[in-house]
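Just one protein chain is left out here, and the rest sit where they should.
Let's turn to chain A:
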Amino acid sequence: MNSSRKKEGQMKTKKNEKKTTRRSFMKNLSVAAAAGSAGLVTGGCVSLEKTEEMGLKWEEYFKKNYRLMTEEEKGETVARLERLAKLKGDGDIQMSSQGPRENVLYGYAFNISRCKGYMDCVEACVKENNLDRTSKTQYIRLFEMDSGQLDPTTGDGKYHHEVPVENKFYMGVQCYHCENAPCIKACPTKATWREPDGIVVVDYDWCIGCRYCLAACPYWGRRFNWGEPEIPREEMNRKQHYLGNRMRMKGVMEKCTFCVQRTRQGKLPACAEACPTGSRVFGNLLDPDSEIRFILKHKKVFRFKEELGTDPKFWYFID
């Protein structure tokens, strides 16, 4: 009971502090109601934290689509999610809601002749992006190919042996961040979209889990959380982004985000940084001096399933 009174007290001070809009009033009211009912049900002996957690979850449930949030609302939800993670025992998360940088359009190029199939990219991606260890989710897959083919669908995506192998070559596939992305068109709730810097993202909290985007993607670039994703606490990456590697929940879609939590701070995606052979090139397509622009200009490049008109921002090239 104490806690609910405390909440009401907080609400009052908050109300005095700034002009109350109807929305924020309703929100505060709902927190108070949730907190109050929780207090009533358990007869007041429940811990303060439990009540707080319920209130936060209640507010999270009613929040808007990320794209419609003001900067202030983005800050609030990030703060709530950080607090919820702490209450859950996940420790101190630093979650960012950093927006796209000016004059940036990300592009990726993959050097087929250099890749030796070491899979360091896959491992780095799994760690960086907090991918579910139980289902062994991977955003990146490497296909081992025989000479005479150039289509990963004819390659072996499950090879498990020492590399490199004589007369074999390797192609990495992941989300291609299409400019004309079929997944975005398919989503019934606008839970997935393309950011101004070209990254196709998912608002995990807005996704209803219908999996129409998964059916629409011609590159198998999307993954669904069939169960509750799990990561050992000590392996969790706590530097997170709302649209990126924050912890997902069961029943929602996820995908490669070009490591939005890293790239928007000017770093390379984890896969490109981890690659021991230098096969992975990432950069700003709008910067004429970038390496990616050099490759597009001077190498022979191609894109996968070009005939579908999806306009991927991911090219393959051969030295």
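Keep this in mind: a residue touches a chain if its C-beta (ideal position, glycine included) is under 8 Å from a C-beta of that chain, and two chains touch if they have at least 3 such contacts; residues count from 1.
Criterion: contacts and distances are computed from a predicted model.
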(message) I notice the complex is incomplete. Of the names "Branched-chain amino acid ABC transporter", "Ferrous iron transport protein B", "Polysulfide reductase NrfD" or "Multicomponent Na+:H+ antiporter subunit C", which is the UniProt protein name for the chain that's not shown?
(response) "Polysulfide reductase NrfD"
(request) Among A:G89, A:G148, A:P188 or A:P232, single out the residue that touches the unshown chain. (result) A:P188
(message) For the chain left out of this view, which of A:L56, A:C115, A:C207 or A:I295 touches it?
(response) A:C207
(request) Specify the residue from the set A:G75, A:G227 or A:P276 that touches the hidden chain. (result) A:G227
(request) Go through chain A and note every residue touching the omitted chain. (result) 61, 65, 68, 135, 141, 143, 152-155, 157, 173, 182, 185-191, 206-212, 214-220, 222-228, 250-253, 308
